[in-house]
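If you scroll down you'll find the structure; I have some questions about it.
Note that one protein chain is taken out, while the other chains of the complex remain in position.
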Amino acid sequence: MGIDRRGFIRIAGLTAFGAMSNSVFDHAVASEEITEEGLVAASLKAHRWAMVIDIKKCQEQHGCTKCIDACHTVHNVPDYENPKDEIKWIWHETYEHTFHEQEHEHLPEHLRHLPVLVLCNHCDNPPCVRVCPTKATFQRNDGIVAMDMHRCIGCRYCVAACPYGSRSFNWREPKRWFEENDVDINKSFPTRTRGVVEKCNFCAERLVKGQIPACVEACEANAMFFGDLDDPDSEVREILSSRFSIRRKPNLGTLPQIYYLL
Amino acid sequence: MYNSGKIIIGLLVFVLAATFPIWYNAATGQSDEYKPDPKIVVDTGYCVAETNYMRKAHMDLLNDWRDRVVRDGERFVNVQGEVMEMSLTNTCMMKCHWNKEDFCDECHNYAEVSPYCWDCHLEPKEVE
Partner (left out) sequence: MLEKAFYGDKKYWAWLSFLALVIFVGLLFYLRQFNEGLTITGLKRDVTWGFYIAQFTFLVGVAASAVMVVLPYYLHNYKAFGKITILGEFVAIGSVLMCMLFIFVDMGQPFRIVNVFRYPTFNSLMFWDTVALGGYLLLNIVISRVTLSSERKGIAPPGWIKPIIIISIPWAISIHTVTAFLYSGLAARSFWLTAVLAPRFLASAFASGPALLILIVYIVRKVSKFDPGKDAVQKLAVIVTYAMSMNIFLILMEIFTAFYGNIPEHMRHFQYLFVGLDGYNTLVPWMWTSVILAVVSLILLINPKTRRNETVLGFACFFVFLSIWIDKGLGMVVTGFVPNPLGKVIEYWPTFPEIMISLGVYAIGIFLITVFYKIALSVRERIA
């Protein structure tokens, strides 16, 4: 039904405009035509978005949370201050938990507790997408693993399938939290409703307007890099080909697209 | 048939009870009294589509926008040469219909439908 309905709406819309040929609707054009002009041209596009995080540079900022704050403010992520209902898109995890198969007893204390930024890995082979019974979570052509909150039934199968703990479920009504705590809601992004799963979306809503992800923009330490892995001249490709990098749980075959520099 | 009398009376009572709202409104004339009157608030002289179409199918248009934004990664639509964001809050409500109660709710309440849009999306009042 999807394509037919869409086609129908375009035609129906145009016919309606056409019927009023002397009115202001005169100039109506099909939406396809604008992809070549104006704002659309400015949107950031890629074949494979990826992120590189420099752990060392990040750690030198000693407890800086600018990227986390930026993300959670932009995306209206409530702060319940309780780990049970907690929702997080990007957060600090200790080295021993982020790379816990790499942990050993002679690891220096500061390394063990080294804060590492973690977020959705936007895997090339995402298990969450594989298990979702409604395609509410899906992979876009540019590699972003996205969520359609309108469709999510809240079964939490994707949460069970994610090997990185990147997904959060809305146990409570998030809007109520904003009201009760008198926290401002970002006007340009919706909140979520109770009973759906959410996670980092690589700022898809910003990319389409030509902006880089909020966390990367907020990072003043130059510790986060974002770009197209399919573009051999991109900054991320340059970094990855010149420095040693690791990924979380590469053995699971999920092909995570967040790369860490040590 | 056993107890046919009782069954027929029972059926009659059921049919009367189930159709009660129709009798009631017909008797009191209430259905004629009230007609929803959505107010546009800011009349820019145009809409993203023709009024009759919007009246009938605004939900289809919004669903279409939703799928294109969320699933296809599109964002903008061209309406008579003006590039607009496909956005319930930023386009429909902020530009023209910024009073949800007088516009959206007017018909939705009358038709007894409660779309879940505003569980997440903001109405201008919340944005202010």
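So that you can tell them apart, the chains are marked A and B in the order they are listed, and the count of residues begins at 1 in each.
FYI, a residue touches a chain if its C-beta (ideal position, glycine included) is under 8 Å from a C-beta of that chain, and two chains touch if they have at least 3 such contacts.
Because the structure is a prediction, the values reported are computed rather than measured.
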Note to self: Just to confirm, in the complete assembly, which displayed chains does the hidden chain contact?
What the structure shows: A
Check: Contacts of chain A with the missing chain: which residues?
Finding: 83-87, 93, 96-98, 100-101, 103, 127, 130-136, 151-157, 159-165, 168-173, 193-197, 249, 252-254
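Please note the rule applied: only the chains that are shown with their structure count from here on.
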Notebook entry, point to check: What whole-Å value do you get for the distance between chain A and chain B if each is reduced to the mean of its CA atoms?
Noted result: 32
Note to self: Help me check something: in the complex, which residues belonging to chain A touch chain B?
What the structure shows: 2, 5-6, 9, 12-13, 16-17, 19-20, 24-31, 33-34, 37-40, 43, 138, 140-142, 146, 148-150, 175, 185, 187-188, 190-194, 204-205, 208-209
Check: Which residues of chain B touch chain A in the complex?
Finding: 45-46, 49-50, 52-53, 57, 60-61, 64, 66-68, 70-71, 73-81, 83, 89-90, 116, 119-122, 126-127
